[in-house]
Structure formats: C-alpha cells, structure tokens
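Read the structure below first, then the notes.
The other protein chains are all here in position, but one chain of the complex has been omitted.
Up next, subunit A:
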Amino acid sequence: MKRIIMLLLVPLILTGCWDKTEIEDRMFIYAIAVNKVEDKKSESDLKPFYEFQNQNLEVTFLVPNPSKIQGGESDVLEEITVSAQDLPEAVGMIRKKQNREPFFGHEKLLILGEKLLRDEESSKEVLDWIDRDPKKNRSAFVVATKDIKELIGVNPKLEKLLPSYITGILKNDTVVATMISVSLNEFLGNIKSSGMAMIPIIKRQKDEIAIKNVALIKDFKYLGELDDRYIRGYSIINNKLDEGKKLFNYKGNIVSYNITSSSAKIKLNEENGRLVFTVDVEMEGDIEDYLINEDILKSDIIRDLQDSISKQFEIELKEVVRHFQEDIGFDYLNLKSWTKKHKYNLFKKYEKNWDEAFRNAKFNFKVKSYIRRVGVIR
C-alpha cells in the first residue's frame, strides 16, 4: 500500500514539462534590427495603460524559414516588423502575429539604427534588455546602420541568409586591417567600463552590403564617425591587428605591404605635466607587388624598403593619434585602461580629467618593420 501511494505521488512531482518546446515550434531569430522612428515622450502622470501608444521603436526580426530552406527556394529569410515602446513589448507583439515561439539563442547579429544610437535613453534600454536576459547569444555581432529598410532588401549573392552574409564579412576583420568587428560581449563590456565603444557601420552599395567606417559611441550616445583609414592605426596601437595591408610609396610608386604580425609596446612617462607615450611597434610582413623589371631580391633594397615602410607607418600613426586627439577629442585608443593597468600612479593623478590629459599628451612612435618574403619572382 505504501509503495502504491508513493508511486502515485511521484508523478505529481516529477511530471510536467513546462519548458517543453518542440524544435518545429520555434522561430529562430537570426538578427534583430532596431531603430527609432518617433520621439514621443511619455508624461509623468499615471495612466491606466501604456501599451500601444508610444511606438517609438521599429524592430525587425529576421527569421529563416526552415521549410523554404528545405524546398531549396532562394528567398528564405522572413522579416517580421513591429513598432513598439520597447523591445519586450516588441517581442510580445510578434507573439500576437506569429504562432511560433521566438528563440534568441542563435541570434547572430544585432543591427542598431543611427537614430536609436543618437538617443541615449532608448539605446540604453535596448542594450540593457539584451544584457539582462541570459537567453541571448552574447557572441552575436553588433553593427550600426543608417537605414535598416534598404539594408534588409539586399539579396546576398553567394549566401542564402542576409545575417550570415553580414557576419561573414565581419569575420574578415582578421585579414583586413581597415575593419573591425565587435561582439555583443565586447561592446557591452567596453561601454560599461569606459563608456566608449566602436561599432562598424554597414551600408548598402547597390545590391551589396559593405562595411564603411566606424560609429563612435560615447556614454550610449552616437558621437561621430571614424573613417576607415584610421582603423589600422587604432588596431596597431591596441595590438589587435592580425593581418592586413598597407599601401606605401616607394620612389614615386605605390606598392603594397602585407602585414602578417604586429606587436606594439607602450611606454609612458611624464614630462612637464604632460603625458608622453612612446609606442614601439614591430611588424613582419611580405611584399605583394613591386616595380616590374626591378630586381627585389637584394638585401640592401629590402633594407631600404623596410626603412621606407617604417617611416611611412610612423607618419600614419602620428596622423591617427592626431585625429583622435584633435578631431575626436576622446581616448578611443583605450590608453586610459592601459595606464590604469601599467602606470597606476599616473592614472590616479590624471584620472579626473583624463580627456584633457589625452588631448595634451605627446606621442612618439618607433616602428620597425621587416620584410620576410617577396613572392616567387625576383
């Protein structure tokens, strides 16, 4: 009798599958695109309802259609667009339009519209929503764009899905020097620790999508655009450069140098109440093209080329730093955290007015570049 009672009690506790979701009942959201369309402020007095009134955000969820993929059709990406006050409301609203349960675990891409980034409060809310919910994929990429609608219209040429097309381009940052990619993890970490972050901007170019320039974010707000040219210098100083090219001038000809590794060592001193950063860079690389009918396979020519490349890198880095110091005026080179880590006393001294200290800082560069290989012709 006792056993029978036990047996009857067991199912009471052990059954019940509240979290059961069949895979075919799921809607795998590959990308979320958020932009701000209106700017209605909510009043401070209490009202009975807040739903469906301030539809400030336009949220587009990009979802691949599994049955279309199986059928081999070309246009497999479905877009579901809703307007809502915030993202939780948007998710609630797609559940009113779509039968399947939205699943964010495989999200690959977060597209933030420029208008959203210009509004501090809204972008804070959107980012907090992503940060707060543990079900989100934290390794998704973040990009910014001006116009989400024209972007979504693009039909990728070689890929089936738009998000994997964009993330595929972003992953090329390991071989392209003038490009960065930012994951959600890095982005949220940067913005929470220093208040400053960079996001690559994607633009439509005819029927393709291209990465062009970087959006600078300061305290959850859009600060400005950074031209692609400055990214290589930024990556070199931050030791983030894996591989990339630089065009340089040799005897009036423009030739290409492919960097295969680069390492920067920063030193910091203080002179007359001013920070002096000395950056030593060492890089290795190959020559990819040269002058026709000239013999490159001579060590003094290689040495001459190396000196020329080093000098031109020094000019480039000086210009990059000048751009950050004078035109942008904020320390996007992460030197504040570097100083905190390595020169704590100086950090304590300048912590309060770091931006000014950064603007006034002096930079010295010493670049040493090596040419290891020149290809298979002389």
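FYI, a contact is a pair of C-beta atoms (placed from the backbone, for glycine too) under 8 Å apart; a residue touches a chain by one contact, two chains touch by 3 or more; residues count from 1.
Heads up, the rule we're going with is that contacts and distances are computed from a predicted model.
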Hidden chain of the complex, named as in its UniProt record, picked from "Carbohydrate ABC transporter permease", "Chaperone protein DnaK", "histidine kinase" or "Spore germination protein GerKB": "Spore germination protein GerKB"
Residue among A:53, A:139 or A:360 that touches the chain left out of view: A:139
Option from A:29, A:62, A:77 or A:188 whose C-beta touches the chain left out: A:188
Residues in subunit A touching the chain absent from view: 13-14, 16, 18-19, 105-106, 134-135, 138-139, 185, 188-189, 192-194, 337, 340-342, 344
